[in-house]
Every structure is written in structure tokens, then in C-alpha cells.
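Take a look at the structure below.
Missing here is one protein chain; the remaining ones are kept as they sit in the complex.
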């Protein structure tokens, strides 16, 4: 029997293929609201948005912090979507517990064992990204750190690994999806946006993930990608996203699964 | 406009998703005939079988050589399928030109430029596997070696790259499919069998490949995988293969493409 | 002008090649004292020992925590060596500031930006290990997080990267040494023990590191490796370590640098 995670009204795992979408970073209320309305209308069931952004350089935009979490919660309520956001230490975790429905541990913190234990104690569902050089085995052990604290609501997220290939930002290891389903009871989703690094590749990789058996997707959508403060080149436009969800619906159906189609009439 | 390759009556590229199937190595007439009948009935349009096998150790089974090519041709004629087999030098190429409809350049020879030029001059369609540490860019340059000799019938085949992950034999780089389709006019297919190294993963990877836009698949099928002389653990049984082709048919349809369903009644 | 870091009486950077040695984990007073006496006699100038151990599995030995730091400090004082130990969050950092002379940020935390900022504010010298899939560029940016808080006492430590090669635990990227010396003013040292994963390879890698221009080495030594609670297979015996330091002395001299020879008479 495979596990599921309940995030607000949404469920990850089971027959439905969950679509989590939203901008890389929360930037402002209006922009986030615009994205949230579209992704909900297209069928997304969880809203994502980063408030604490781990960035390679200390001089890059680091996210809005608590204010970002507050805006995410407000927009989530306004459109009726549960929310997920990344935490980076116990302080940001404590804030996140107030504002969001699911906490994310990012790839760079996959073996930050102090953080894993803390999210394990916190009780909210956890989205655990695979480290960029972590084996599937190490990833499952990282999940074990969370579960050993009593929290079974863990969702694994493949987001690409480091290889020699320079044409993509990372190499999406699509085999990780059936591997996790063979080795673990936990739901496994895929983030094609970070793997690809370029929006042109996001749709094919998202389709591949669903076809391989993923329990969900995490997709970056921005209403004006060319103005995004973070990772604009990999963000889908709302229009791209709507088209993609329609394709995913058909692929999921081919496998006896379901991707919600949303209510596109609601956009207008 | 995208290119296509014509292999006997089959076409690779275009609306159809080609399914090439057969054993890793040609072992004997009866076994090959059994596999060939099943894969044809299930919808495969090209028969594969190795006669010259590049093996890590000089003491492993190296293939039947010319006799293997002869058996492959004979079985292909018997069941009505065109054939493809790997060549490893000018001598095996010359033999292959007599017997098979398409020649394969293996991953380990992707930058054997003498061989690339030779298959370029030979005129038959060429299946060019990606080297296990080749970038997409280097792979396209390898194709250019073939085309520079006047042969435009080149089909690229992604078969997994070398990474740090030990849970799969190689890491299938599914992103290579949309990348090639963006950068080149050549058809691109996927070999999930070598990438996975274990039959349990072959079906999900094959589905992912089609969903990502692959123009075809190269799948190892053996009537008795546990007795195979080469790569048995990654070979599908005929039954597995039939089930997989049915799934692929639905996924291709979701994308407006087609996988032939064969005539399973023909097996009985 | 290249930077140096001052750790107690020891200096990292400059003409001397610093040798940091000790067990993977602090286990008990007697064992640590035995190792500390030997490594000092052999020429080591800083004593290492882990108290907070990041381990793949939550069920492996996790270190003695504060008690381990206390024992390390006590033994350091007893033999007259400054000490370094890994910190994993702000709590362990606060404890470490009481007990040790240099704090280490481990490979798995190289992009734990919260921790980097905290050690940046703390003021003690920092040993920053390279992440196992971090580019040299990302590693230098991680150091920048520390320096941006006003702490210039950063020492970089190459400890092997993740590659496809299974014969070593990691692949020592010896090129990182001259690269760092070209791109940065910071001292760079090498940890051959974690890279190799087996004691037979530690000496050749240590020699290679010094020959490539490393400003120091971090070497695991255990008085009874077969009984070590952590990473025993890669620990040198005290005798191996003494022989190695003698070789390093000669190689450093060949480059106009110096490795202290210690006073081996002191062991008896």
C-alpha cells in the first residue's frame, strides 16, 4: 500500500497526479495573485512560491522571507489553494508552520540532518527534494531522518542531478520515479523546471515524468518570466502552463490516472 | 522539416513512433524466430539482433559474427521484418551490407571516426547510439561525420549516460529527446533496455521516452531471458513486451502520434 | 598576496604545509589522547575530531556532541595542539566556539547558507569543505557568504567529488588546488582520507596534493582503525601516518615549502 500526503484539501499520491505550480520566488501580491488564479484555473491543486531562496551568490536576491510567506498564505486563501514553500533552518520552519500547508526541503539541504529532524518533528507534510549528487539510496535515507521523528507525510521530488552534460541545467533522472516506487511507499513527484533550466524543455520533461509514473509535478510559472527576480528562463507563462496541463491529462488517462483539468472558464 | 529514415518498409521519424525489438544477441535460429514472431505480432516494425558484440571482457561471448547476420536476415525474411545490427569495423560493415537493412554504430564507437565515415559512405540507414559520456553536441557532430560522406539516413539513439547513480546501469537522459528535436532535423529514438539494465524499469522508461517526443524505441526482448547469453536481466519477455506496446499506443495517441498495435491474434 | 588563517599557534597558508590529523570521530579520552600524541610527534600542528557527525542513516553513530567537543579541547590542551571540529547548525556552532580553535563546515553543508552566514559572524577560522557536486566556482561563492559577514579566515578543503568511478569513495579533484590558487587568495588544503575511502590510497593522494601546491592536509588517523565507530577503513594507523609525513617533508622541500617533521623521539 502506497502512502499519500494530505496538503490542505489536496492529496499527493494515489490515483490523481498532483500539479503544484507557482513562481520560483514570491515577489509581490499582485503578481502572485495573477499566477495563482491561472494555475488554479488550469488545474493546479497546490500553490508554490519561494520566500527563503538559497542562492549560489550572497549578492543575488534572497527572497522576501517572512513577508513572502505571508503573501503566499494570503494569495492561497484568496484563490482557494493550499501552499508549499521552502524552509532553510529552524527559524524559517517556525514561520512557515504559521503560514503554509507543506514545507519544502531543498536539494542543497537534502543532507542537512538537523533540518530534516526539525521538519520531522514539525508534523506538516514535507516535500523532500533530491540532492543534486545524491543517490536514490541516500535520498531515501534522508526521508528516513524525517520519518524517524514520527512524520510520515513525506513526498519525494526528483529535480535533476549533476552530470557532465552542459545543455541542460541538470540531468532529469526520470528512472528515479520507477526506482522510488519500487523501493519505497512514499509518493514521488518531479520538478522539470529546475532540471531543464529552460522553459522549452519543461513540457516534454513533465510529460515524461507522468508517463514514468510520477505522483505529481512541481512547475514554475510566472506571469512575466522576463521580469522574474529568480530563474525566469525556466518559468512557463500561464498560457504554456494551461496547454501543458491539457497534455498531461491525456497522458495520465492513458495510464489509468488523472490530472485535474481545472476550470479554464474561470480565468476570464 | 524533420528528416526520416526508411528501413525496408518501415519509417523512422514522422507521425509514427517506430518500435525496434529483438534479442541483445542473435543466438540461434529457433529462438530468434520465436522472438521475431512475437514482436512483430505486438507491433514492432524492425527486428534487432547483435552479431558483433562489443564486450568489456575479451572472455565474454562476442557474438556469432557473419553467421549471426545471416540468421538475422533469414528470420527477418521469414517473419517479414526489416533488420538492424551493430557493426564494429569496415569488415563487419561490409558483411552487414549484404544481410541487414540498417547498421548500428554502438555507444563505444560513437567517436570512432573511421567507422563513422565508413557507414557514411555505405549508404544504408545508420542508427547512431550516443556515447556514454558524450554531450548532445558531440553526438550531433558524430552524426555530421556520417552525413558529410553523403548519407542523410541517420537516426540518433539515446541509451543512457554515465553518472554517479549506481541503481541503474546508466542514467537515461530523457532531456536529450527534446534537445535533439530542437537542435537537429534527425529522428531520435531511445533504448530504455541498456539505460535501465533491469527489465522492471524498461516499461516506465519507454513510456517516458514516447511522452518526451521520441520517434521510436529500441527494446531488448528475449523468449527466455534467464538463458540469454548477453544482458538477460534487461530483456523483456514477449508477454511484457506486448503489454508495453499497448501502453505506448495510448501515450502516443495522447500526443497525436501513433504506435502500431500489431495483430496479436497472429501469435496464436 | 595570499591569505593565511591562524589557528591557535598554527598557521594555514604561507610557506609551511599544515598537517591536520586525528580521528574521524571523538570516541573517548584515552583513544583520542593516544592519537593526538602520535600525530603531534609526527609533525601535525592541528588536531581534528568529529563530535557532530552527519551520517547518511539516522541509525548510524551520530557523534558525542558537546561531550565530544569537550574531550577534543581537553586532549588538545594536554598535548599542546589547537583543534578543529565540524559544526552543523547554530547550536553546535555556539558550543564549538567555547571549545575549539577552528570550525569546519562539511561537504553536505557547503550550500547551507544559513550556516555559512553564522560561521561568518562567529569570527573563528573556518574550514570549508567542497560539496560533493559543487563546482569550484560555487565553492568560492560559498566562501564569499562567510567573508561577506566579515570573517576572512576561510580555508578551503577539497575532499573528492562524485563521479561514475566506483573504485574510490569519491574522486579527488587534484586540479582544484591550482585552480583555487589561481582564482582566489584563500588557502586550500586537501582531505585525501574521504576522497579515497581506503587507507591504501591515502598516502599517494596526500603526496599528490602537496605536489600540486596544497597549503595543507586533513588526514584521518586512528589508533585502532578496525575498531573505529566511523570510517575506519580510511583511517591511517599512527605508524602509517609517521611514514607519510616523512615523505611529505621531502616533496614539500622539492617545491621550496616545508612540512614539519615533528619530534618522533617524543612518542617513546
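In order of appearance the chains are A, B and C, and numbering begins at 1 in each one.
In this section, a residue touches a chain if its C-beta (ideal position, glycine included) is under 8 Å from a C-beta of that chain, and two chains touch if they have at least 3 such contacts.
Note that the structure is a prediction, hence the values are computed from the model and not measured.
Every visible chain touched by the undisplayed chain in the complete complex is listed here: A, B, C.
Residue C:210 is the one among C:72, C:107 or C:210 that touches the chain not shown.
Although one chain is hidden here, its contacts on chain A can still be listed: residues 162-164, 166. Not every partner is drawn; the one left out touches chain C at residues 133, 135-137, 161, 163-168, 171-175, 177-179, 182, 195-196, 200-201, 204-205, 207-213, 247, 250-251, 253-255. Where chain B meets the missing chain, the touching residues are 54-59, 88-90, 108-109, 111-115, 131-133, 138, 141, 144-145, 148, 161-162.
Keep this in mind: only the chains that are shown with their structure count from here on.
Taken as a graph of touching chains, this assembly is complete, with every chain in contact with every other. Between the Cα centres of chain A and chain C there is a gap of 36 Å. Shown for chain C are the residues in touch with two or more other chains, namely 162.
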